[in-house]
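Apart from one protein chain that is not included, each protein chain of the complex appears where it belongs.
Right, chain A next:
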Amino acid sequence: MAASGCRGVRSILWKYGSCAKNLYVSRSKMVPQLPLRQISVASSLWKKNLAAAGPQKFTQEFIDKQLEEFEVGKRHLANMMGEDPETFTQEDIDRSIAYLFPSGLFEKRARPVMKHPEEIFPKQTAIQWDAEGRPFHFLFYTGKQSYYSLLHDVYEKILAIERHQDKMRNKGLFASDTKQILLTGSRWLLKEEIEENLVENISDQDYLRLIQLMEKLLSMPYCSLEEEFILKFRKQLEVQSSKYQIPALQYDPQGVAFSVADGRRKTAKASITLRDSGSGNITINGRNYLHYFPVLQNREQLMFPLLFVGMMGRFDIEGSVEGSGHSAQAGALRLAISRALLSFVSEGEVEKMRQAGLLTADPRIRERKKPGQEGARKKFTWKKR
């Protein structure tokens, strides 16, 4: 250390030799007078701040080496298992590894695994500048190059449409009732989806700004020129048909009309077959309803839909129900009967039934028990002290 220091000093003096001849120091005077430095032995100085290092980074050559080893290892494994190395797929690898290294561990991710390095090592962002250090993207120094580049492009399109509008106005062909883009049934992409597309993190204000710009683009009369571009940022919503479809009226070989419908309440599931030209017999799970439902309230629940539409003695009901308790089963059956009745009843009656609450599925389910409490709502005994 001291010797190299001397050499350094001498090299500097050599360069300025012509003007610094007086300063030339002879060898004998080159004894270094450097103070002895105490090297601290505190272990806290040796410990690296692991949290500050961030996620572990792998060099490209390391990953290439891993890839090579994987390919070679795959062929060895195929030979070991006596299979053809050329047609050895990932599933075969998994099977072989599970056979050669049987593991009793429950956690699947802790078991031995042999996978392509792409799946094991997290993807590193590629270096964003060339050999001379010049970044590839012209907005690199902003920090969010993809997002700002997107804003730049959208603004460019707005300007292009304005120029087009001016041209049309000059020619006298300006028409404000041009083709508009259909936006019904779609929504703007969410912030997370845009982050995925841009491979960058953006803040809420950034997202709002982007949506504002897109709205501005949409507000212009000739926005249909950029329809394709705008639709890239819209996601189609799935069409939700909340209306319940009336079950079709079917006819059995004897010509008797019948309809089938389902109903649910809590965890009870019921299925009903409503047969016309009957005499009011109700059979549930093969038994008469009097035997299946000893409680009057449950039998009333079954009868209520028929009573409401005034077709008490007309139908034969055949039902199957499972799950939950007697009350819930009765409720499920009631809903199923009401739904089956829809195919025998007129439109006005359907509306009346809906208003009576016969067609609404009861959404109430059992509330979960919370920790620190006796049940869903009941608390432990409260002690003042």
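We take it that contacts are C-beta pairs under 8 Å (C-beta built on N, C-alpha and C of every residue); 3 or more make two chains touch, one makes a residue touch a chain; residues count from 1.
The working rule: contacts and distances are computed from a predicted model.
Peer 1: What is the missing chain called in its UniProt entry, if the choices are "AP-2 complex subunit alpha", "Superoxide dismutase", "26S proteasome non-ATPase regulatory subunit 4 homolog" or "Small ribosomal subunit protein uS2m"?
Peer 2: The chain we cannot see is, by its UniProt record, "Small ribosomal subunit protein uS2m".
Peer 1: Among A:Glu107, A:Glu132, A:Asp204 or A:Glu367, single out the residue that touches the unshown chain.
Peer 2: Only one listed residue reaches the unshown chain, and that is A:Glu132.
Peer 1: Given the contact definition stated above, which residue among A:Phe70, A:Phe140, A:Phe174 or A:Trp188 touches the chain not shown here?
Peer 2: Of the candidates A:Phe70, A:Phe140, A:Phe174 or A:Trp188, A:Phe140 is in touch with the missing chain.
Peer 1: From the list A:Leu45, A:Leu159, A:Ala248 or A:Leu296, which touches the chain that is not on show?
Peer 2: Residue touching the chain left out of view: A:Leu159.
Peer 1: List the chain A residues touching the unshown chain?
Peer 2: Its contact residues with the unshown chain are 125, 127-129, 132-135, 138-144, 148, 152, 155-156, 159.
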